[in-house]
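Got a structure here, written out as structure tokens. Questions coming.
Every protein chain except one is present and positioned as in the full complex.
And now, chain A:
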Amino acid sequence: MGGQSMAMGGMGRAFPGPPPSGPAAFQQHGAGPNGPSGYPQQAGQFGGPMSGPQPGMPGGFPGAPGALAGPPQKKLDPDSIPSITQVIEDDKARLGGQVFSTNIRGQVPPLVTTDFTVQDQGNASPRFIRCTTYSLPCTAELAKQCQVPLASIIKPFAKLPNNETPLYVVNHGETGPIRCNRCKAYMCPYMQFIDGGRRYQCSFCNCINEVPVFYFQHLDHMGRRVDFYERPELSLGSYEFDATLDYCKSSHEQSEVIVAEVNHHKQVRVEQQAPNPPAYIFMIDVSYSNIKSGLVRLICDELKTLLEKLPREDGAEASAIKVGFVTYNKVLHFYNVKSALAQPQMMVVSDTAEMFVPLLDGFLVNYQDSRAVIYNLLDQIPDMFADTSESETVFAPVIQAGVEAFKAAECSGKLFIFHSSMPTAEAPGKLKNRDDKKVVSTDKEKTLFQPQKGVYEQLSKDCVAQGCCVDLFLFPSQYLDLATMADVPSHTGGSVHKYNNFQVETDGEHFLRDLRKDLQKSLGFDAVMRVRTSTGFRATDFFGAVYMKNTTDVEMAAVDCDKAVTVEFKHDDALSEETGALIQCALLYTTIGGQRRLRIHNLSLNCTSQLSELYKCCETDSLINFFAKSAYRAILNQPVKNVSDILVNQTAHMLACYRKNCASPSAASQLILPDSMKVFPVYMNSLMKTAPLVGSTELFTDDRAHQRLSVMAMGVEDTQLQLYPRLIPLHDVDVGSEAVPAPVRCSEERLTDSGLFLLENGQSIFLWLGQASPPDLIQSLFNAPSLAHLQQGHMFALPELDNPLSKKIRSIIGELLEKRPNSMKLQIVRQRDKPEMLFRQFLVEDKGLHGGASYMDFLCYVHREIRQLLT
């Protein structure tokens, strides 16, 4: 990649020289439906406003000095400032559909939004690992100077497209995978074979190891092993090892995770056994509200068909996953669904203070074998509780029961909990309402995000120790202290889905889509991840739905294809430009078939002492993922305002450093952004406008906590979408073509009264109908003569109509729903209707509804900050 600078005011100049092609030139083509407006032509207008006051930003930065008074400036053309949609389109145009070979160290991959094919040639695919920069600064000083965070976002189970090869499984026999004696790094393409192939040097710690006899192979004239291409662990960036018994949990010390991954060298050979296949337990809250809403019946009916589709090992005939069922309100009901039984048996456990599992045999069963009994049970559950009046529920004991069940069955697994209300019944983990709008925007605001300690903390620990992942489906009608309730899922690699005021008619399908996706996801259980690095730097901090017992081992009760861990690196020592930097992520886990495996992802990065090189290799999408996660974690301990300030400061600092060290001298009034980061401010601004970081009493505390926790587990793709939703114009869609219209910038200005727009950010999806939408369009979509005729019932789904437009739009929506990790509830909003407010908060380039600056204002503000830093 070549040039990277972009100058506001058109005087910017590519730093080392013009790039061969692509975004560096910063030509904006077709930034919106209004057609391209040449950016360089904006020059003259731009220099001014940066020095003036920021009339548009009164609330966003209360600490901002207002001293620089001056006359209001002429409005800027929004098309003149860097556009994400443009960057995305450019990248697509340049790299879309191409093959990305991972054979070059420190190669910056295409954007997450671009479709490309990865060919693994020694480095892990960017689907598995993305870095904030692909050229690490050689020294800590340099890193400090630029303040660009050094981080990787690792999504170990990322889904691979069908045209990419699944990971090979390597078996090194009884002694287990070959590892460096000193640092325990696994055999990988970076190991240097020397001495005619008899020994190898570990490139992580430089230790020289003997090659085991069975593994010996001659070297060719290049010093490469002859079997280089036959062994995935020598030629590929990602592969798996079959783990031996040493890597399995000891049968006797269930509570203590004995991870051979960590202490392989120890001669502690306690009796270890191969894991049992994992199990799924469905735990359904059958209290009054869930029964009344029809949810229980919906779940039971759906499970009958859904259980046929449990994930299974590649090539396996049937899923090895066992299933179990629990219902609960104030007490728990376990069900014996052993295949030999004529009818299911229900066992009530009222002792919620000390939860236990009342049965062993028949609780976790093979669905295929027990289908008849399970059907019988699922038929009966809704009726059994049909006239319940119990409205109190317990929660912690429910999770505890799941852990105990897995403990008894000596397996790992996942709990699907369908819960309605705050657990107020007398039992451990009882919660009380602590929602206090008064603390919003104060120093105490962090308490809203902090989970209540005690029971749930211990429960997370227990869950992780047992490999019990908790997926939570919440159906609240009011505050239920999500921060606490989601604590366990967020430490066990689980997800939290929330359906406010659930109604079967409007939310049923949405929920079922989530449930189906969640149930069928491929995932690994009882996982421990360790990130090893070559000398000079090391992983210091981890963000994600994980549990850390010590500072190095990332434990996850389960990790699925959408969960990512963000790892921050710090320097220990100077790095060498010559050898570069290596990252090896090893994940020990149990497959859905019950096999213990090690998944290895290797990545080599460049090191540089040139800041310009560093900035060139930055990756904005990854950066914003890191910033989002670190900010969302920071608000647990600091006032939200401090966190926002830090974000802005760091943004300014990063950009100022670039300006100072990399950009060619230019007028101070010019804002110069590195090419790789030119849309960074949009994301940053959007991040600061997200619910968790906006102190507004109008937002529900639970929603803020929910968003905070969901983002913590997200990968780069998801955070990108979350922070910059797709706004797709649909009114002039070409019904004949396969393509989805190009998204436009997320700003009100891009909407047209006669337009039809689809907005989606991975969590929500809206269909926006302009006030002046042509009646024929409304007719073909809704079978209604005009907008005014749309009823309440129309607002959540498009009717299935047999006309090209309806089909096309429904297929676009369907594809999106299919593609995203979570289901989204379609909301149809009319321009100027009240629900439009919901829609508008996703127009992230505009001023925030609940506070927060518009993109333009933010850019101006950042510019001013940069200028201050530079003086």
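Odds and ends about this structure:
Simple rule for what comes next: contacts are C-beta pairs under 8 Å (C-beta built on N, C-alpha and C of every residue); 3 or more make two chains touch, one makes a residue touch a chain; residues count from 1.
Methods note: contacts and distances are computed from a predicted model.
One chain of the assembly is not displayed; among "Phosphatidylinositol glycan anchor biosynthesis class T", "Mediator of RNA polymerase II transcription subunit 14", "BHLH domain-containing protein" or "Protein transport protein SEC23", its UniProt protein name is "Protein transport protein SEC23".
Contact with the undisplayed chain is limited, among A:348, A:386, A:667 or A:837, to A:348.
One of A:96, A:110, A:358 or A:639 touches the chain omitted from the figure, and that residue is A:358.
Within the full complex, the residue among A:121, A:289, A:366 or A:380 touching the omitted chain is A:380.
What chain A contributes to its contact with the hidden chain is residues 331, 334, 341, 343-351, 354, 356, 358-362, 376-377, 380, 384.
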